[in-house]
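What follows is one structure encoded as structure tokens, with my remarks underneath.
This part shows chain A:
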Amino acid sequence: MTLLHVQDLALSINGTPILRDIDFSLTAGQVLGIIGESGSGKSLTAFSIMRLLPPGSLVSGRIALDGDDLGARTETQMCELRGNDIAMIFQEPMTALNPVQTIGDQVAETVRIHRQVSRAQARQIAAATLERVELPNDQFPLSRYPHELSGGQRQRVVIAMAIALRPRLLIADEPTTALDVTTQAQILLLLKKLVAQDGMSLILISHDLAVVAHTADTIVIMRQGRVVEAGDTQRVLAEMQHPYTRQLFDASGHVPVRSAMSTGREVLLKVQGVSRDYPTPRKTLLGKPGFFRALERVSFELYRGEKLGLVGESGCGKSTLTRAILGLEACQEGSISIGGDQIAAGQLMPRAVRRKMQVVFQDPYGSFNPRHKVGRLVAEPFYILDQQPRGTARRAAVSAALESVGLTADDASKYIHEFSGGQRQRIAIARALITRPELIVLDEAVSALDVSIRAQILDLLSELSADHELSYLFISHDLTVVRAVTDRILVMKDGVIVEQGTTEAVFQKPQHPYTRELIAAVPVLEPAS
Partner candidate 1 sequence: MLRYILKRLVSLAMTLLVASIIVFLVIEVLPGDPASYMLGLNAQPETVMALREELGLNASKPVRYFTWISGLVTGDFGISYTYRTPVAEMIADRAVISLPLAVYALVLSTLIAFPAGIIAATRRGSAADVSIMGFSQLGVAIPNFWFAMILVTVFAINLRWFSAGGFPGWETGFFNGLKALTLPAIALALPQASILARVMRSSLLDTLGEDFVRSARAKGLSVRQTLWRHALRNALIPVLTIIGLQFSFLLAGAIIIENVFFLPGLGRLIFQGISQRDLIVVESVVMLLVFAVVVVTFLVDVAYAVADPRLRSR
Partner candidate 2 sequence: RTDIVVGMQLEPPNLDPTAAAAAAIDEVVYANVFEGLTRFASDGSVIPALAKSWEISEDGLAYTFTLQSGVMFHDGSVFDANDVKFSLDRARADDSTNAQKQLFAGITDVVVVDPATVTLTLEKPNGALLFNLAWGDAIVLSPDSFDKAKTAPVGTGPFIFSKWVQGDRIELSRNTAYWGEPAKLDKATFKFISEPTAAFAALMAGDVDAFPVFPAPENLAQFDADPRFTVVVGSTEGETILSTNNKQPPFDNKLVRQALAHAIDRKAIVDGAMFGFGTPIGTHFAPHHPAYVDLTANSSYDPEKSRALLKEAGFTEGFSTTLKLPPPSYARRGGEIIAAQLRAVGIDAEISNLEWAQWLEQVFRGKDFGLTIVSHTEPMDIGIYAKPDYYFQYDNTGFQALITDLEAEADPARRTEMMQQAQQMISDDYVNGYLFQLAKTGVANADIVGLWENSPTQANDLTAVHWK
């Protein structure tokens, strides 16, 4: 029985066409996955169903819920529908909740809008719903404020708000993108459970094929505002009629061609018992400020030519370690030595040591000063050299660096906003390479990129490491990627390295329970048999 039927949906905003020819339908009690790159129109498709479009939108086509044309409904009638029959949850759990209202009130509100119930009854329903999303009332009373919860817990509250009235259709727009792998797995599990329990239909939107493939009965693949392929999940993955589907699929599980595992045993970076404390606010007025230990006696070695991975959940201390290694912050205990130069705790790193390292950051938008031209941005690391190349030498170096990452020398005279995210990350790599450092730290360098672009950058990295004999420390929360590009990995939890070993060994035979948990949570995409 078809619950939702979308036919010839088209949308334009202020005259710009955004969506065209969207057709799909969803059977009651089933899960529909919508997949596509950023900007492909997934969210706007969902908003069209909810009729929560930005001002200036013009929709055409037919959206029918249980055969009832939603387009014929008035706004008031839509309000009755929203939250009651169709509910929606959003990507960002951090901002999807009203910061000044308790979670109980926010969940109860859904009930009170649609049902004539007393305040107490509404709260009872809210409490029960929160229990259903695995937020037990004794630990998470209704009086909590959103800021007192973690990201995963907030996402549960958002889900509770949506399912409080057991809607027939739930639309989840990238519900797990902002969450850790383990949390993501839990939330997906929860959603599946709720679908099964309530006989609810679910539209699960994601840019990650793997996430959807496991959960959805049918999938819709979107690109540039159109549906490129749709149908039964098994069938679509088996046939991959549209080249774009294939491309997405390949990119998701992309394993770059790798140079042979390095065999050198020369230690390039040696981290010994490093601890890092952040002061926390005083508890009492005159009391001593407390400390939060972000790194606890971290020790490891990185050999020359090696690609070392560092994985762990958000907040476990990965970036803190990066900053310590780069010498941006002194640590409280232990020592770091690079290429034989040792820096003890509390010491600042001398320039001579610093220049052996470079870094690539996660956010391709934030890592460049938008006011400078690319040439100047790429040449910035020269500053650390005693003899900075000038004039033509400098320009030549910049050109060479840009060309090595697949850009052209002309790009040096452009501003950063003229480049796409993937191109920016290439520029970041060019910047990291320009001084020919011995070690490159890649802090979540591909996490913000779309799968296909991520694949290109991973290929580029592996090419470069072959050409330049790079040693790098690859930091990520994405185990699939780490597995694909590293020789050896470190697993970190709460500032402690809980496990290390060659990548394959760790993935095959994880020793630490946490590592096992992590690996189990990774959604894997296997071609349908």
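In this section, a contact is a pair of C-beta atoms (placed from the backbone, for glycine too) under 8 Å apart; a residue touches a chain by one contact, two chains touch by 3 or more; residues count from 1.
For anyone wondering why these and not others, all candidates are chains of the complex that A comes from, given by their letters.
All figures in this text were calculated on a predicted structure; none of them were measured in a lab.
Engineer: Could you sort through 1 or 2 and say which touches chain A in this complex?
Structural biologist: Selected candidate, touching chain A: 1.
Engineer: Touching candidate 1 in the complex: which residues of chain A?
Structural biologist: These residues of chain A touch candidate 1: 50, 52, 75-76, 79-84, 87-90, 92, 95-101, 109-110, 113-114, 145, 147-148, 158, 161-162, 281-282, 284-285.
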